[in-house]
Each structure stands twice: as C-alpha cells, then as structure tokens.
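The complex appears here minus one protein chain, its other protein chains still in place.
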Amino acid sequence: MENVNFIQMFLNWLATFEPRVLILAASCIGAGLAMIAGIGPGIGQGYAAGKGAEAVGINPKASKQVTMVMLLGAAVAETSGILALVVALILLYGNPLVTASGAGIILAAAAIGAGFSMIAGIGPGIGQGYAAGKSTEAVGRRPKFQSAVVRTMFLGQAVAQTTGIYALIVALVLMFANPLTKLL
Amino acid sequence: MEPITGRALILACSAIGAGLAMIAGIGPGIGQGYAAGKGAEGVGRQPEAQGDIIRTMLLGAAVAETTGIYGLIVALILLFANPLIGLL
Amino acid sequence: MEPITGRALILACSAIGAGLAMIAGIGPGIGQGYAAGKGAEGVGRQPEAQGDIIRTMLLGAAVAETTGIYGLIVALILLFANPLIGLL
Amino acid sequence: MEPITGRALILACSAIGAGLAMIAGIGPGIGQGYAAGKGAEGVGRQPEAQGDIIRTMLLGAAVAETTGIYGLIVALILLFANPLIGLL
Amino acid sequence: MEPITGRALILACSAIGAGLAMIAGIGPGIGQGYAAGKGAEGVGRQPEAQGDIIRTMLLGAAVAETTGIYGLIVALILLFANPLIGLL
Amino acid sequence: MEPITGRALILACSAIGAGLAMIAGIGPGIGQGYAAGKGAEGVGRQPEAQGDIIRTMLLGAAVAETTGIYGLIVALILLFANPLIGLL
Amino acid sequence: MEPITGRALILACSAIGAGLAMIAGIGPGIGQGYAAGKGAEGVGRQPEAQGDIIRTMLLGAAVAETTGIYGLIVALILLFANPLIGLL
Amino acid sequence: MEPITGRALILACSAIGAGLAMIAGIGPGIGQGYAAGKGAEGVGRQPEAQGDIIRTMLLGAAVAETTGIYGLIVALILLFANPLIGLL
Amino acid sequence: MEPITGRALILACSAIGAGLAMIAGIGPGIGQGYAAGKGAEGVGRQPEAQGDIIRTMLLGAAVAETTGIYGLIVALILLFANPLIGLL
Partner (left out) sequence: MEPITGRALILACSAIGAGLAMIAGIGPGIGQGYAAGKGAEGVGRQPEAQGDIIRTMLLGAAVAETTGIYGLIVALILLFANPLIGLL
C-alpha cells in the first residue's frame, strides 16, 4: 500500500481492463479527434464560396466558369476532411488495433495518436480553400486565362497537401504497422 | 458493489469522442459566414445578379457544410450505434 | 459507501463531451459576425439595396448557424437523452 | 472518511464541462468585433446612413451571439440544473 | 490523515473549469482590437466624423464584450458561489 | 508520510486553472496589434490627424484589454486569494 | 522511499500551469507582427513620415505586449514565488 | 490482467507525442495554400510573368514546409528510433 | 525497484510544461511572416525605400519575437534550472 502513488493506482486501474477494452475506448476518442480536421475544409470552402458569389456578381457572364473553378478547388480542399473521416471509420468499423499483437496500452495510445495526427488536416483544408477562392476570383475577372490559373491552383494545392499526407502516413503507421509494440 | 466494466469505459470515452467530433463545426461556421458576408456585399453592389450570387453562395456553402456533417455522423455513430461495443 | 460505478463514469464523461461539443459555436460566431460587418458596410454604401443585403446576410447566416446547432443538439442528447446509459 | 462517490465525479466533470462550453464565446467576440469595426468604418464614410449601418450591425451581431448563448445555457444547466445527477 | 473527498474533487475541477471559461476572452480581445484599428483608420480619414466613428466603435465593442463577461461570470460562480457543492 | 490531501489537490488544480486563464491573453495581443498596425498606417497617411488616430487607437485598445485583465484577475484569485480552499 | 506528497503535486501542476500561461504569447506575436508589416508598408509609402509611423507602431506594440507579460508573470510566480505551497 | 510496465508507458506516450507533433502540419497547409491562391491570382493578372510567379511561389512554399517536416521528423524518431527507451 | 517519487512527478510535469510553453512560438511565426510578406511587397513597389522598409520590418519583427523568447526561457528554466525541485 505504501509504494502505491496515484499514478500507479491509475495505471493499475487501467490494467484491470482487458487490452481490447482500452483499445476500443481509445478508438472512440481517436475517431473524435480525427474529425476535428473538418475545421479546415469548412473554412477553406466557405472562403471559396464567398469568392464565387462575389465573382458571379461582378461578371455574371462567366458564372458557369466561375462556379466550375470554385467547385474544382473546393473538391481538392475536401481531401483532409475525407481522409480524417476514413481514419475515423477505420477506427470504428475496421479497427486493426484490436487484432494487433502488443501491449494494450500502446495500441490504445496509437488510436489517440492517430486521431491527433489527422488534426493537421486543418491546414491543407484552409489553404487549398483559399487557393480555390483566389482562383475563382481570378477566373471571374479574366475567364480566358482559366487554364493557367487552374493549373497554378492545382500545383499550389498539391504543395499545400503534403503535411496532411505526412499526418495520414503517421496515423496509418500507428494503426497498421505500429513499430512501438515491437520495442516492448 | 459493481465495478466499472469495459463496456462502461468504452461508452464513457464515446461521450468524449462525440464531443470532440463536433468541434469540426468551427470550420463550416466560419467559412459559410464568410460566404454570407461576400454574398450580402455582392447583392448590394450588383442587385441585378442577385439570383446568381445567392445560388453560388448556397452551392459553395453546401460544399463547405460536409465536414461538419461528417463530424455529426461520427458523433451520432458513437452515441447511437457504437460498433466498438460489438467488438467487446 | 457507494463507489464510482460505470454508470457514473459515463455520465461524468457526458458532461465533458457536452462541453466540448459547444466549442463548435466558435465558428458561427466568427462567420456570422463577418456577415454582419459586410452587411453593415453594404447598407452604408447602397442604402437602396438594404432589403436585399439584409435578406442575403440573414440567409447566409442561417446556413452558417447549422454546425453550432449540431453541437448544441449533441450536447443536449448527452445531457437529457443519454443513449449511452441504455447501452450499459 | 467519505470517499469519492459517482455523484461527486459527475459534479466535478460538470465544472470542467461548463468551462469548456464557455469557450464558444471566442466566436461571437471575434465576429461582433469585426462587425463593430466595419460599422465604425461605414459610419465614418457615410454619416448620413448611420442609422441603417448601426441597425444592420446590431441585427447581424444579435445573430452572431446565439452560439455564445448556447454555450452559456449548457454551462448553466450543468451548474444549476444538472440532469446527469438524476440519471445516476 | 484526511483523504481526498468528493467535495475536494469538485472544488479542484472548479478551478480548472474557471480557467477554461476565461479562454472565451480571446474572442472579444481580437474583435475589439479589430474595431479599434478600424476606428483609428476611420478617424484619420474622416476627422470630422470622429464622434460618430468612436460612438459606433464603442457600441459594437460593448456588444462584442458579452461572451467574455459570460465566461467571467461562470468562472466567478465556480469560484465564489459554487452550486455543485450543494448538489453533493 | 503525508499523503495527498483534498486541499493539496485543489491547490494543484488551481495552478493549472491559473495557467489556463492566462490563455485569454491571446485575444488582446492579436487585437491590439491589429490596432497598432492600423494606427501606424493611418499616421503615415494623415500625419496631421496623428493625435486623433493615436487617441482612438489607445481608447479601442483599452477596451480590448479587458478580457485579458479578467483572465489575469481570475488567475491571481486562484493563486493569492483562493476561495475554493475555504469551501472545503 | 519518499511517496508523492501534496506539496509535490502542487509543484508538478505548477510546471504545467507555467507552460499553459506562456501560450498567451501567441497573441502579441501575431499582433505585433501585423504592426511590423503595416509599419514596413507605411515607411515604404511615406518615407517622410517614418518617425511618426515607427513611433506609433512601437507604442501600439507596447500596448499589445501586456497580456504576454501577464502570462510570463504568472508563470514566474508559479515557478519562483509559488504562493500555493504556503496555502497547504 | 496484463500490468503496464514503464517501458510500455513510454512507448504509449511516444505514440501520442508523435500524433501531437504532426499537428504542426496545420501551418504549412494554411500558408502554402495562401501562396497558391496568390500565385493563381498573379498568373491570372500577369500571365506573361507566370514562370516568375510560380517559381517564387514554390520557393516560398518550400521555406514554409520546414516546420511541418520538423514535426514529421520528431514523430518518426519517436516511432522508429525512440531514444527514450534506451534511457530507461 | 524505485517507485514514482514526488521529485519524479515534478520533473515529468516539467517536460510537459516545457512543451506547452513552446506553443507560444506560433505567434511570432505568424506575425513575422506577415511582416516578411509586407516587406517583400513594399520592396517591390518602392525599391528606393528598401533600406527603410527592411529596417522597419526587422525592428517590428524583433518586438514580435519577445513572447516566443519568453516561452523558450520558461521551457529552459523548467529543463535546466528547475526551481520547483528546490521547493520540495
């Protein structure tokens, strides 16, 4: 009794659960964390929507073109939201951690770590949406340069995606190929 | 005395996960509000294009809503149809 | 002496989940405030289009409110119609 | 010696949930401040439209306040009319 | 030897809840600062409208303060008139 | 051997609460910096209105400071006049 | 063998509280950087007003620094003059 | 019941630390997206300067990537070359 | 076999506190980057004022760095000159 401090008591309490329980409980939190990435596309696409509305007002003749560029750019900006949703759905419906071998506490922490990692998707979502909005504006002003503008937009959006991809990779490593369990 | 079961721990963490998932709603709120502001500005400047402006604003806002819906869906799954309980 | 039960743990975490879900309200607050600002600016510049501007602002703001409402609904479910307790 | 009961845990987490819910107030604060800035700018440019500008600003700001109020309501429910205790 | 009671846990979590509630203050700080900037800009451009600009800025800033005050009130309730203790 | 008492837990959580409350300071920092930028811009454009611009900037910045002060006050209460200890 | 005492818990949480308080520094960093940018822009456009622009920028930046200093002070109090220990 | 060892705790916290480090990726995502938008705008305005614009955009974006890479490196170290285990 | 002592807990929490304190660095990073952008813009428009622009940009950026330095100092104190250990 004397050597037992509250940290040890908490860890002992955690250890009273089956490893499977810890993993499943942590997966609930990880799934919630991953969805926070959705902040990004929401802001970014909303910016594109505003720029689209503005551009259509300024140049109603180009309204079809403007709308198309807005939707194209916004589609790219959706990526991080979809990736986060996929990670959350994997945790909920195809949880690889449950069948993985290794200490329950590490696998449970991996689910939470994967959720944290996906939050990075906020960045690409906002950034790509901004690019979509600016491209929409530019095409509304000078529709004939659409291809050059859209090409630049895609190039810039691809560059802006990278940190979201890094985060996805770290999340997938944590979920499917956790190197930490082998260190135990 | 009934101790905390594994099932209870998972359900407790589901409540927290559901709350976290809703935080995604910050994004569509900011983005669609920006669109609303630009739409209002545009309608004031080009009242004749009001239809096009509002249609574009709403279309863009619909696109911006999706991640908020994703968060809601994940929260509702955690609350009403938690598939992880079945894995216990 | 009544120890902490699984039921109590779920309810405790539901209180935290409800609080987290409300954080979504940051978004509509920022977005609708932007719309308010653009609306006020527009009305100052084109007073004759005041009706159109305000109508567009309010329409857009209504769209921007949704994710805040989602957060509120999830919080109220956690507080008043907690489905997790039934799953225990 | 009275140990920590489930009831106490729920009330403790309600204090944290109430604090979290208030964070929603960031949104209206930013948004309404933006509206205030745009209103002040507009009044400086079109003093003759002052009434319209301020009315639009306040209307939009009222809309932007809602999610902050939602957060406050959820916090007050957790503090003064905690429904979770009854579910124990 | 006096162990940690439920009462102590609630009071401890109330300290954290009070701290969290103050975070709402980020919003009014940003928003009112924006209004200050726009007010200063406006006064520089239309010194003759200084009174109107400052009055509108202050009116809008007062509106933007509310959610910061809500946060403060919830924190003060948690610290000085904690209703959760009575529910134990 | 002196174990952790309820009093110690409250004081420990007060340290965290005090830290959290200071986070409110993000808001005034951003807002007043915006005002500073707009003030500097305005003074460059209308040097003759320098007095009015700076006065308006400082007035607005004072308003924007309040929620940062609220956070500081709550932190200082938690650190130097902790009312929660008395409730134990 | 020395167990974890209440004093140790308070000191440990003070380390976390000190770290949290520093997060306030995000605000002045963003705000003063904005002022720096506007100052640089202004000096480029009106080099003859350089003195006034820089003076206004620095005055505004000093105002924007305060909440960062508050955070630092609270952190230093927690680290070097911890009043919570005395309350134990 | 499988006990949690110190080694397991370090590895578990390394998984969480790796996840936290990746959050840095928010920054480059926003920043490079801004650059992409400005680049696309510039190409629309001065198509003849397309080469220069895109080259500058990519150069600046490369610089903006670094802190995201730092986060990735720290995460990979925690996952694949964990130095903390060796210190146990 | 040495269990967790109070000293160890303080040092462990100091590691977390040091990490938290570094988050302040978000602010100067954004702010100085804004100044860099405005500086680059200004130099492109008024190459003849390059010296003044860059000097103002660097002066303002130095001011914006301070809270990042405060965070670093608090982190280094926690890591290398931890005063909390002495208070145990």
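We just call them A, B, C, D, E, F, G, H and I in the order they show up, numbering each chain from 1.
Rule of thumb we're sticking to: a contact is a pair of C-beta atoms (placed from the backbone, for glycine too) under 8 Å apart; a residue touches a chain by one contact, two chains touch by 3 or more.
As the structure is a computational prediction, the values presented were derived from the model and not from experiment.
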Chain A residues touching the omitted chain (full complex): 3, 7-8, 11, 116, 123, 127, 163
Touch residues of chain I, complete complex, unshown partner: 1-5, 7-9, 11-20, 22-41, 43-45, 47, 50, 53-54, 57-58, 61, 65, 68, 71-72, 75-76, 79-80, 82, 85
Sites on chain H contacted by the missing partner chain, in the whole complex: 3-7, 9-10, 12-14, 16-21, 23-39, 41-43, 45-46, 49, 52-54, 56-57, 59-61, 63-68, 70-71, 74-75, 77-78, 83-85, 87-88
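By definition in this document, only the chains that are shown with their structure count from here on.
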Centroid distance [mean C-alpha coordinates] between chain D and chain C, Å: 10
Cα-centroid distance, chain A relative to chain G, in whole angstrom: 31
For chain A paired with chain D, centre-to-centre distance based on mean C-alpha positions, whole Å: 28
For chain H, residues that touch 2 or more chains besides their own: 27, 31
Sites on chain A at which at least two other chains make contact: 2-3, 5-7, 16, 39-40, 42, 44, 46, 115, 122, 125, 129
